[in-house]
Every structure is written in C-alpha cells, then in structure tokens.
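Okay, here's the structure, questions in a sec.
The complex is shown incomplete by one protein chain, all other protein chains being positioned as in the whole.
What follows is subunit A.
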Amino acid sequence: MRVIVPLQAVVQGRGGIVLGSLIPCALFYFLQLYIRRDRPSSSASSLPELAPIPRSLSRSLLSPRGSSGPARLSSRGASVARDDDNPYYVGLKRCAEDPYHQSSNPHGFIELGLAENWLSLDMIRDWLISNVKEPLLLDEEGELSIHGLATYQPYDGLMDLKMAVAEFIGQVMQGSVSFHPSQIVLTAGASPAVEILSFCLADPGNAFLVPSPYYPGWDRDIKWRTGIELIPVPCRSTDNFSISIAALELAYNQAKKRGVKVCAVLVSNPSNPVGNLIDRETLYDLLDFVMEKNIHLISDEVFAGSTYGNDRFVSVAEVLDSENFDRRRVHIIYGLSKDLCVPGFRVGVIYSYNENVLAAASKLARFSSISTPTQCLLISILSNTKFITEYLKVNKERLCDMHALFVDGLKQLGIKCASSSGGFYCWADMSMFIQSYNEKGELKLWDKLLNEAKINVTPGSSCHCIEPGWFRCCFTTLTKQDIPIPTPFSRTIRSRPPL
C-alpha cells in the first residue's frame, strides 16, 4: 500500500494531490508547510459540526406532553441520537466513508486511528484452510446434526469455549498463571464485557477512577447506559504516563468531597493509548489502594498478547496468585479482538474471582451472547495449542518490527513517542507542531491531519490527556512499504529543524 501526500495541493493551494513518499514523510511535509503557511485558517468550516437538534426533540424538552410531533425518544436515546462530535468517532467515520485503497481509492483517508491488527490474519486463515474442511456440525457419532449449534445454549458461553479461552489466556500470559473456565463469562465482544461488569459493580451516579489518558471507547461503553461517572486521573509525560497512587488518592478524596461514591479503579494493561506496561510494584500498590478503600479493581488486559520490547507483561492475576490479596475485588477484561485479530467474531471475556459478580454477569450475558457456530469455530482454532504458540510468537515479532520501524520513522521527523511495550499504536508527541498549546490547538492540528493530509490519528484530548499535543497513531494496519525509506528530498527537509 502506497501513501499519498497532499504536498502539491498545500504548496499550490489547489485540491490536487501527487504521489509522494510515505506516511511519516507525509506527516513531516504537511507539518512543515502547515506551520509556515500564513494564509487565514480555513479550519473553522472543516471542524466537526454538531448536528442540529431536530425540532421535535427540542420541543419535547420544553413541553413533555401532548404535541403533534412524531413520537419522541427517551432522554437517554435522544442524547445518543445526536451526532457524536468527538474527534475519535468523527475520524473513524470519515475514514470508513472514504478509505484509502492503493488502486481503487488512492485519494482516500488513511486510517491510523483504529487499533486493529492486520499483520497476522494470514496465519489464521491458512490454518483454517488446512484444518477446517468438514462442516462443524458433526456430532459425537460423526452424524450430521445441527442440534448442538442451533439450539439455545448457555448465554454466557459454551463450557468448551470457556476452557479453550482459559487455555489461550494462559498461553498469552506465557504460562505465568492459569485461568479457570468456571471464572469466565463470555460476551459478544469486550465492549459488552466491560459494560456488564460495570453494571455489576456500581450504581448510577457512582464513579470509577481511571488513570488517563484512557481509551475513548470507555466513555461510551461504560458511562452511557449505566450512569456511572468516569473520573480521569491524569498521568504525566515526565514519568512516561505511569500510574500514580498519590494522584489516585487525591482524585478519590476529591470525589468524596463532592459526595460521589467511587466503586472501582479501572486500568488498561498494556495501556491504551500509551502502550506502556504496569510494573509489578505498581500492581501491588493498586491492590493495596483498592483494598484500603474497599473498592474494586478492573484490569483491561485485551492487549496482553500483543507485547514487544524488553519488559515482560505481568497480569494482575499473576500478582494475585503469589500474594494474599483479597481476590473478590479483582476483575479482568479480555477478548479475542486484539490478540487473535478477530473483532468481527465478537468474543469478550469477564474474568472474575467474585462468585456474586460471576452469577450476575452470566445472567446479564443473555443480552450479548456469542453466536454458537462462531464459538465452535473458535474452539477448533484455540484448541490447537501448538498453532497458537507459534501464532503468538510470530505475531509478536511482526508487531515488534512494525513498532520499531514506525517509531523510528517518526523520530526522523523529530516526533518522539512515549516508551511503549504493547498495543497496536504509539503515543506520539506532536506538541511542537501545534500553534496554541491547548486543546483547541491540538484539535486544529488533528483536523488538518485528517482533512488535508488525510491521515486519521486519535488526539490526546479524546483520551482525556491533560497535556496537549499527544496523538495515538496505530501502525498495525500498515505494511512495511508504508514506513519510509529516506529520500534525498526528505533528507533535505529533515536537516531543517522543526519550529
């Protein structure tokens, strides 16, 4: 896949584009010219607009009864019906509507805002071709039978799949801890997993403390229907965005003063969007913290198998195994969308040590069950532990290579990334390219990257990052050819320092 640079358009003020070099070079050229350009900003018109609230809806806010307008939505529904102006979603939508394609849509948007891993699907596909020849409908006697697939099955997943998933997670964590199928509730994706868990742990008006920057999807997945508040607890670039217990303590007390009950701390490990790992020491501190406050700890470990670099991933489960912490307050979110690259199949996991949570969650799973034929297919794939071991190993190598290339490419443009060891993205500091050092400045840059350079990245403000200028850039939907090899031109440009 080659990448287009709107270089000529920017220089000549036209809408045309030329074939140029590759992504970070694209970024670089664009950023140079963006900073030097002194034309009046035309960004106002291209910033995402709030959809106008339909009249019938606004009328309902004034007079809730008896109008001749069409049937209204609930306030919950209405707030969702309004267009989302969060850049995270705007960018995704724009890219989805007009995606780049080398031959058929070379002028389309390049998606660096979606954390999907395309690097290793070929391995799964190849395995399927060679191994799943017969239909999955043969019963124990080898007779063709649809019974097991078609009929109602436990809403929280087939036991065989729970067993296979437990095994898989164990492999992902490299055997450091074993997971029990009986402590698993399966759901149609990690989104319902985290929502169902949230419904179990907190009431409307309660809150979770969430070290930030954090994954923008949580604002939708957790806050939306549960009525739970997410309180961002800022982490700082000065210590590579590591979790600070002191900051958690402060946030907890502030919430208390406001009369808000905090029910849990929610972390992602590996972190999304930063990509760093939580070290063992911090895990102990977190467990001490939640024990002291008598609250829960939710650890979202969906990227546990997608690590690279020198640090070893340590799951909170591993720490629990070795110490005497109260397990009933610890819950892990997992899924197959990231590590197995199959987001379309919808497989999420709630792993809990709390039997009451498991009891409630397994009932709630009825609203988000995984399709049985998909479960059967996955049992097939996951049960082949030899293949899975090989797959996890190769996938990690590919991630490692892409990560290194991408970070290096950005480095050559003077863009530094936070140190990261996991995930599909890097957390890049582009603050030197924004005109005003605030959220507005950051969004202006985001907007130009999207609408002029046609590159979608996720701005830090969508992730509740308090330091402007940080962007999450995903690299797992690219191929190696997209990462630049320096051309004479770029070398020339590079020799000039960024403003």
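Convention: a contact is a pair of C-beta atoms (placed from the backbone, for glycine too) under 8 Å apart; a residue touches a chain by one contact, two chains touch by 3 or more; residues count from 1.
Just so it is clear, contacts and distances are computed from a predicted model.
Can you pick, from "1-aminocyclopropane-1-carboxylate synthase", "Sorting nexin", "Pyruvate dehydrogenase E1 component subunit beta" or "UBC core domain-containing protein", the UniProt protein name of the chain not displayed?
"1-aminocyclopropane-1-carboxylate synthase"
Just name the one of A:I231, A:V357, A:V407 or A:L445 that touches the chain not displayed here.
Considering all chains, including the one not shown, the answer is A:V357.
Return the single residue from A:L377, A:C400 or A:I466 that touches the missing chain.
Once the missing chain is taken into account, the touching residue is A:L377.
For the chain that's not shown, point to the residue among A:E195, A:E229 or A:D429 touching it.
Of all options in A:E195, A:E229 or A:D429, contact with the hidden chain holds for A:E195.
Among A:V342, A:L382, A:I455 or A:L478, which one is in touch with the chain left out?
In the full complex, the listed residue that touches the missing chain is A:V342.
Touching the absent chain: which residues on subunit A qualify?
For subunit A, the residues touching the absent chain are 54, 66-67, 70-71, 73-77, 80-81, 96, 116, 118, 121, 124-125, 128-129, 132-137, 144-147, 149-153, 188-189, 191-192, 195, 199-203, 206, 220-221, 224-225, 263, 294-296, 326, 328-329, 337, 341-346, 354, 356-357, 359-360, 363-364, 366-374, 377.
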